[in-house]
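All protein chains but one are shown at their positions in the complex.
What follows is chain A.
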Amino acid sequence: MVDINLSQPPFSLLDDKGRQRVRDGVDLAYFTESEIILDAGQRGECVFLIHKGEVAELDLNASEGDRRIGHYTAGDLFGAISILNGTSRYRFQAEQESLCYLLPRALFEDICQAYPAFDDYFRQHLAEKARYLLERRAEGGLSMARFMLARVSECMRDPLLVEARTTIAEAVTQLRDGHADSLLVGHAGRYGMVTKTDLLDALVQQGLPHSAEVGGIAHFTLVTVHADDYLFTALVSMTRHEVARVVVMEGDRPVGVVELTDVLGYFSSRAHAVSLQIEQAEDIEALTRASARLPQLIQTLMAQGVKLRFAMELLAALNGRIIHKAFRFLMPEERQSQSCLLVMGSEGRGEQILKTDQDNALILADGSDWPEIEASMQKLTETLGALGYPPCPGNIMVSNPQWVASESAWRGKIARWASSRDPDALMNLAIMLDAHAIAGNAGLLDGLREHLFARGSHDELLLSYFARGVLRYSTPLTLFGTLKRPEHGIDIKKGGIFPIVHGVRTLALERRIAPTSTFARLDALVDDGRLDRPFADDLGEAMALFSELRLRQQLESLETHDTSLEPNRVVVQRLSGFERDLLREALHTVKEFKQRLSQRFHLEY
């Protein structure tokens, strides 16, 4: 009679008779809002199946923020694990008025016994849940847990197997060809290990000839692990046996080797692994795969609490390597020395966090002849698009012939921009100032930048026009110095990031400072005496805070695939009190910086 839907797992694992038993055996219970259904430590007396309502699972030992570990709604089942464990580890609390079916303990256990598949379902669930919770709880967040839960098979490399008769000379060749540190020696069904150190010892210490057999120097007592073991176990046994590698055995056959460096690489948020993948990429496809791992890498780094500035630097370096490689794959050798590929804008400053648009340009050495250049550049733009760098909406790309020119033509352009001082020209100058050579002959850019500094750094009129951009957007602070709180959020890019970046860029032009990253420029400006150290630090911190707030929104929209989330808009009301204070302080720093620039470049009028 009871209106209970038993067509879902785990009940679908029962036959009609079993389902009828469930139907006959269940009771109904009604819980008011915030009523505790099953408290932590309480004996599990029944399995709850929610008919209507919502139930939260709370971990009482966790801090206030992450108490809620589970959420159940209509059709979900909870309490089974409490029965299997004896007592409930967590508190189940009704979030809304809830109506639940109760399957009594005795009946549940009977059914579990009668239907092994039903039983398995819950035991499996238990294991999965434990894994999930371990991930959540592990110190250092997600990434740490991922490492802890990684299996040996995810990190092992193929073994290099040789015969015992192989000579040392051959072994060395094999090691070099395989980029490996160790060899496995098979001899009469047993396996031994020969490492580079062993070979050195044999050659230098024992004075063996190159033609000696490796069978004589191999160690036949191996430290082994299983492919399904946790990577952590491998690390532990390495530590325990004081070795740098373990052999992965399946039965009595070696299937792989785990090197200590690999484990540590895996551990260090796999930054190393990604860069290795980029370096090893032999074609565009391999590069695309490596490039696709970058967002995840950044997420991991942020979860580990790596300072944003360093994460950005790392990412800029990796992006640089990717573009560099793409350029090398596509362009013939002789063209590479004749030209210089520039990245500009935020990428040039090394400040983009997730992948940004491709802002790039090309300088050609004077006198070089490259008739098919347009087609090549078109191809480069398309390839970068495939690598995950969307085209620039302002069309500042090498596929646009305006941004491909010879050295002397570039000089002419810069001179024209500097004298005309109209908004477009000023923007182009700003873009050019942030340019960073990424592939080809970097000397071409250095020459051009020298020219730019020579033209611009003493031109007070140009500097004043240039600096005026800082005042374009108002700082989102009220008259009384508190944060403005519009409902749609404040624009952190216009109100915070842009004034700092542009102001620092202006000062860099004035003081002829070559580095392009805002942080590096700030350091250089302090050394130059243009800014005092505390204020430069404040600006740097403010910049980092803005970027971090922005990154967080970007990651969020990446995770939820919610494109409606405007990454530059920070809704003040959603920040914690502490973050709000930080943001307010940072915006005050921006305001002060604007005032200093106004005085220096006479922007008041």
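Everything that follows uses one rule, which is that a contact is a pair of C-beta atoms (placed from the backbone, for glycine too) under 8 Å apart; a residue touches a chain by one contact, two chains touch by 3 or more; residues count from 1.
Just so it is clear, contacts and distances are computed from a predicted model.
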Omitted chain (choose from "Acetolactate synthase small subunit", "DoxX family membrane protein", "Exonuclease" or "Galactose/methyl galactoside import ATP-binding protein MglA") - UniProt protein name: "Exonuclease"
Residue of A:Ala29, A:Ala365 or A:Leu471 touching the missing chain in the full complex: A:Ala29
Touching residues on chain A - with respect to the absent chain: 1-3, 24-30, 32-33, 51-52, 97, 99, 102, 104
